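What you see is the complex with one protein chain gone and the rest in place.
Just so it is clear, A, B and C label the chains in written order, and each chain counts residues from 1 on its own.
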Amino acid sequence: MEDVVIQWQEKVSLKDPILVEGLPGVGNVGKLAADYLKDAVKGLPLATIYSKYLPPQVYVNEDGTIRLVSHELYYARGARARERDLLILVGDYQGLSPEGQYELTDRVLKAARELGVRELYTLAGFAQGHMVDAPRVLGAASSPARVEAMKALGVVFSRTDPGGGLLGASGLFLGLGRLYGMESVCLMGETSGYFVDPRGAEAVLKVLSRVLQRELDLSALEGKAREIDRIAAKFREMEGKSPTELPQAREDLGYIG
Amino acid sequence: MEDVVIQWQEKVSLKDPILVEGLPGVGNVGKLAADYLKDAVKGLPLATIYSKYLPPQVYVNEDGTIRLVSHELYYARGARARERDLLILVGDYQGLSPEGQYELTDRVLKAARELGVRELYTLAGFAQGHMVDAPRVLGAASSPARVEAMKALGVVFSRTDPGGGLLGASGLFLGLGRLYGMESVCLMGETSGYFVDPRGAEAVLKVLSRVLQRELDLSALEGKAREIDRIAAKFREMEGKSPTELPQAREDLGYIG
Amino acid sequence: MEDVVIQWQEKVSLKDPILVEGLPGVGNVGKLAADYLKDAVKGLPLATIYSKYLPPQVYVNEDGTIRLVSHELYYARGARARERDLLILVGDYQGLSPEGQYELTDRVLKAARELGVRELYTLAGFAQGHMVDAPRVLGAASSPARVEAMKALGVVFSRTDPGGGLLGASGLFLGLGRLYGMESVCLMGETSGYFVDPRGAEAVLKVLSRVLQRELDLSALEGKAREIDRIAAKFREMEGKSPTELPQAREDLGYIG
Partner (left out) sequence: MEDVVIQWQEKVSLKDPILVEGLPGVGNVGKLAADYLKDAVKGLPLATIYSKYLPPQVYVNEDGTIRLVSHELYYARGARARERDLLILVGDYQGLSPEGQYELTDRVLKAARELGVRELYTLAGFAQGHMVDAPRVLGAASSPARVEAMKALGVVFSRTDPGGGLLGASGLFLGLGRLYGMESVCLMGETSGYFVDPRGAEAVLKVLSRVLQRELDLSALEGKAREIDRIAAKFREMEGKSPTELPQAREDLGYIG
């Protein structure tokens, strides 16, 4: 079979589209943000991506039907004058092997280039290893000009973080994207890294909203974030407790890692 | 060498055949059921499938001759009016790697499509983690229509099970099968998951018998199931005993996992 | 690069040659035997096989020059009337991955077929897990006729051993060889499995000598075997000692596994 199979649901012509990527990762910040964005802008399904580099797994929907593990590409047209068309990549998993990561990213970039993408944003989490009250958004970009543009929007560029660089899709889209002449930015929402973090996703989307010059209704995410805040408070209480109690607690919080 | 090698033993023309798959997995329910089905319908060998995605291993038969690890495709013609032709896939192992799982499944589906398959059933076990007296059959399907048809035969579609989806060949045949326009159902017999379980296989075959509108003589399987029932009773007795005694006991039961 | 690279040292035309394979494995019995056979029959280098499925490693010879990890194919012409030409495959490692095992074996079989091979013997060890005084030779073969022929030479065909089949090259040459229409036998010398075992190799070569109808001077191997016998005696003495002393002892014996 083909290493990466793209099934197109529609054939579209887009106007200078921006690609936004968010796959599972640290605190699931990137996936939460991209999934939310897709709904907020009423994204329409454009393509489904299957691959042997993803797990051999199907999910069972509530009605008993199945869905093969995949990446999904959505699009949304700019409604107002200054809004550009959007492509949003979401998915169930990142590629399982290093080779798989490269092949999947490269294949999507080729498709994006054919759709006219010259600019892309990847969304991710940055694990601090401790609770974060007001998460900042850290950045990395393809060019000094992008770095400056992001600084103007409050994105933090630290000389020391992330020290080991970016691992996985959110970094690879920037690195391989440059081989296709694409400008790119990675936006990383600070998070504890201990559980799924809508607060980090909210921080990332606030920046992205200004980048895209699109207003995004973040109230539903805010609701989820408050719920997690409550759990986080509970978590802090427990930090004085014995370590044997914590694993159980973390599972309750839906740890993903 | 070719990634997947199919050796055809015969060239056949089949009438709207149904593919049934059962490979090793949880409680070996799927393999037990498909092997039994193949014998019950007097399946004839159609093709042997070798692959570098299977272990580099040969089995030694009782007479000292060897047999390379493989998948085997059998066929059986419908004898009575309402019986459709059958294709049955059995085998020694599932693909070792995720890529191998995809490649093997896709290759078999391509061959099945050429043989006219538009409908398939995969047989599997569903591990409950505790002894199951009267195993139910859980389902997952390619379409709401199939879900309803299976419900009418007593198959259980649960909103919560299997929560993590289906892993391996029994799920992948459904997921990739859809790319070939095939309707499909996965039938999962409940099992403890602790040992090979003919009782779960029996439950699955009872449903399949009604699906295929073929009477199947399940008496031999019933005999094996009773034997396991006796062992299971012994197992329950031991559950009050110290954990150090249990592993030994499980080995006696022929744990496969 | 090509997955498997064969460098031919010579172009030869052989008369109905028999292929003998012996690579590292249990007790290194197969490798010891094939290496010894190659020297005993004054084998001439025919081809060197490099592959990305072998470790990325070079050995340093005593004179400071290097040698890339490889398999080597030797040949020896039959000197007397009844002696057939021989091809002997030796090497540093087996393929690292299951795919690599298949690719390497298949590539060598293709080359062997072009050289006229219709019959092959693989040499291996059979781990008993305890000291073996007079190692028997167990067998597995491609056909009942071969099984009978081997029984006549004293080879043991057991209904229970090896229960899990043959793993690795010594089994795969038989399994894949059959796809090329080759008759084949695996000869397994019993060994403890704890250290390199010339006694097991000697047992295998005694059988092979009769198969090939070639007299082999086994005196040098007998010398090595006696040395190991002395070490084994020491090992037995230690068996009454505390387990913490044993690992050190096993290392002294040159454990390979």
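FYI, a contact is a pair of C-beta atoms (placed from the backbone, for glycine too) under 8 Å apart; a residue touches a chain by one contact, two chains touch by 3 or more.
Keep in mind it's a predicted model, so treat the numbers as computed, not measured.
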- Note on the structure: Across the complex, visible chains touched by the hidden chain are A, C
- Among the options A:G30, A:G78, A:G91 or A:G171, the absent chain makes contact with A:G171
- Message: Contact with the hidden chain only, please: which chain C residues?
- Response: 1, 5, 7, 50-60, 62-69, 96
- With the missing chain put back, which residues of chain A would touch it? List them for me. 95, 98-99, 101-103, 105-107, 139-144, 146-147, 150, 157, 159, 162, 165-169, 171-172, 174-176, 178-179, 186
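We adopt the following convention: only the chains that are shown with their structure count from here on.
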- Which word fits how the chains touch one another: line, ring, star, complete or other? line
- Residues of chain B that touch two or more other chains: which are they? none
